[in-house]
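Written out below as structure tokens is the structure these notes cover.
Partial complex: the chains shown occupy the same locations as in the complete assembly.
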Amino acid sequence: MGLIIKGGEVVNASEQFMADVRIEGGSITAIGATLDPASGDETIDASGKLLLPGFIDPHVHMELPFMGTVSADDFESGTASGIAGGTTCIIDFCIPAPGESLLAALETWKGRAAKAVTDYTFHMAITSWGPNTAAEMQQVVEKHGITSFKVFMAYKGAIMVDDGALYSVMKEAAKLGAVVTVHAENGDAVYHLQRELLAAGCTGPEYHPVSRPSAVEGEATERALMMARLHGATPYIVHMTCKESMHALERAKLAGQPCYGETCPQYLLLDDTVFIKPDFGGSAFVMSPPIRPGHVGHHDALWAGITNGMLDSVGTDHCPFLHEQKKMGVGDFTKIPNGAAGIEDRLVLMHTHGVATGRISLQRMVELGSANPARIFGLTKKGSVAVGMDADLVVFDAKAKGTLSAKTHHSRADRSIFEGHAITGRIASTIVAGRVVYDGSKLMTTRGSGRFIARKATHHAHHAEVKL
Amino acid sequence: MGLIIKGGEVVNASEQFMADVRIEGGSITAIGATLDPASGDETIDASGKLLLPGFIDPHVHMELPFMGTVSADDFESGTASGIAGGTTCIIDFCIPAPGESLLAALETWKGRAAKAVTDYTFHMAITSWGPNTAAEMQQVVEKHGITSFKVFMAYKGAIMVDDGALYSVMKEAAKLGAVVTVHAENGDAVYHLQRELLAAGCTGPEYHPVSRPSAVEGEATERALMMARLHGATPYIVHMTCKESMHALERAKLAGQPCYGETCPQYLLLDDTVFIKPDFGGSAFVMSPPIRPGHVGHHDALWAGITNGMLDSVGTDHCPFLHEQKKMGVGDFTKIPNGAAGIEDRLVLMHTHGVATGRISLQRMVELGSANPARIFGLTKKGSVAVGMDADLVVFDAKAKGTLSAKTHHSRADRSIFEGHAITGRIASTIVAGRVVYDGSKLMTTRGSGRFIARKATHHAHHAEVKL
């Protein structure tokens, strides 16, 4: 009744070894030089292939109501797309409307997520501060096992928090031992730049990056880190894109502040030439923060963080919108729904551009895509091929060659921002909770089979700057 | 009918030489190895003494309505106190109430300043942003010759600007070529920390610095510099007190951003042990940003800026309140009027702790206290002992010893934050507009003899980060 994966080379974040792996009841029960199948056991042959812990995407938005529409993947199609890309667990964002109860929003999101085909959890966004917010944060953490929050320093007039709310979120999170994930852009500056560009007749998608220069991301990163420092909160800066922001994070880490940074493949691999395309094609690449200009150091700064450890994880910010949805912003780039698909491409892109180029080791790839998201966000049964861990695994063929395309991916997105990219490496099969749910070409998922994972908060304040 | 100062050693920011100086009609008309008096000329013997350009205080608040009271020196007593300390020109701050017309406020301030006994000008504070603000800024610069603005990033609920207003001030100032002076503290964080301290029963003046940690100053400095960068404005960070803020300024300067930094003697010379005194005595030292803890690098960072050029000027933030006024904050440190006297002590303190200790040269002292404020703020006829310049001069006895005290100073302040400090150097006489108005012991000023100085804006944007 078990499953044995035979002959693969296990790659964990800190070791690599040849072994057979036995799975039973959804968990890894044994790892051995040679494991003999018991009666009733199935076996998979992984010889010549790598066996990785299932990847965890710490940054996705499934069926998100946003900018007047809803992101194109629901929790089923989105997590299925993840499986085809080697991702076996997601952390989505529960985003209450300003003023809405966190607990009510959580119910809504849990309802949507129930159809997921991988395990999942949420970061809880705080989009306004009210008299009950602190108490609800406590319930969210202690009763619901949601141990990470999210603040948006951008999207003025919608879900942006002001500095007062930012302060309060950091303070309460520090008390609770929860991580605070941060979208770091100065929303006021962006708002004014958008207005000025539109007033100047600059309405196309190519003005999206102009309206959100890297300086506003760097500033907001610095501010979030400072606010975290005051009461000793642990911040995690999501989707970092630029040198200014990296330098702020580096300074904080070098000074001993506990903090984390995440980037996404699109910021490592694309540059702002993507916005110049016929037929409103640049709109596919509109997301915030924007994809940056090349040749001015942003990409180098991010890659340095990937290699030297200053960056802790690679997420995707998976949030696709169809071309039809993107067209809401024809004539006004500020109305283009922000986001693109990515969950299916992350592992192979990291392998292609990180490992195959010699920039990072396989172990570091696993650390960035699986072990660190698990460790930072308290997914204690994930992130490693080890006894007792959830049996979420990827059999990876490191030598296969291929090409990315919206035609072949499993997301509902009708375009891929990596259309035509050549890649090295291929998901040979994906195992979720001990079941083979993808065999390299076919998905065999069961709607609703994913579980909500409750977590424990462990990031209690050790370093408060202010002594009250 | 002229005046000849004979035998002194002139100290300018970039040279030092023995010469006679002839003054006529309020200006310096000749400098010579030996100048013979014409008929009717008076002479002053400055042999054995230094002859300095009159110092300029770029940061004072005379008769300022603030925190429910009014600062204790009016424009007459305050400028007279300056004269006794070697300061012959001030830049005060015109601070409209939020929503008030800049032009109306300027009239009010000009009315108050009419009794000044030295020349003066204003920085125009922007305390809110309205539909007429941009147009009024233009008038203030182009019609009234006020070429520097001020924003407060602190004092939430009173004169603090939000990031939208900060953005707009920087943008308009860049167009106008005006400097933007900035009080850099994160007012939201301060507001919350104040509330928390009071709620915890921490009400004495010693909690004032706790409520405004250096991290909030560093953050705001970074943010102001970024906002200036967007459209190429020239920021001038006032009263810098800490390493975080210095490091932000250093990074900006090293990256080539045009920007300026100012500190004040109290931040160089005092530490937070001053707050622990009997009889509410710590209240005398309450100002914002606060005097910082010693031994953690703040003072070293400021002194390094004084010696290596990263700091551009030394002002005073002269804004005294009487002990009786300070008592408004008994039981609630947030109600203690913020400010202290300083205009009379600046030059001798810089000489004592900068020059006499070997940290800086006399020339650098003149640069920080006179030449740079003149250059940065467009006081083209001041800041140097040179032909054609206004005849504002200080005869300085560098060897004299003395002691600072509220008993002997000329401000109306009833306490001195430098009470009992031993000093080296003494103002032997002060000349304003060619007239000896202080002879080292007696003031001979004439109420209202100071002039408003209109300036020209020259800091036009060269380095905008955003290309619209």
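In this document, chain identifiers A and B correspond to the written order of the chains, with residue numbering beginning at 1 in each.
Here is the rule we go by: contacts are C-beta pairs under 8 Å (C-beta built on N, C-alpha and C of every residue); 3 or more make two chains touch, one makes a residue touch a chain.
All figures in this text were calculated on a predicted structure; none of them were measured in a lab.
Enquirer: Given 2 chains in view, how many copies does the entire assembly contain?
Expert: Copies present in the complete complex number 4.
Assume only the chains that are shown with their structure count from here on.
Enquirer: Can you compute the centre-to-centre distance for chain A and chain B, using the mean CA position of each chain? Integer Å is fine.
Expert: Computed from C-alpha means, the inter-chain centre distance equals 49 Å.
Enquirer: Note which residues of chain A are touching chain B in the complex, please.
Expert: The touching residues are 162-164, 166-168, 171, 186-189, 191-193, 196-197, 200, 202, 210, 213, 215-216, 218-219, 222-223, 226-227, 229-230, 465-468.
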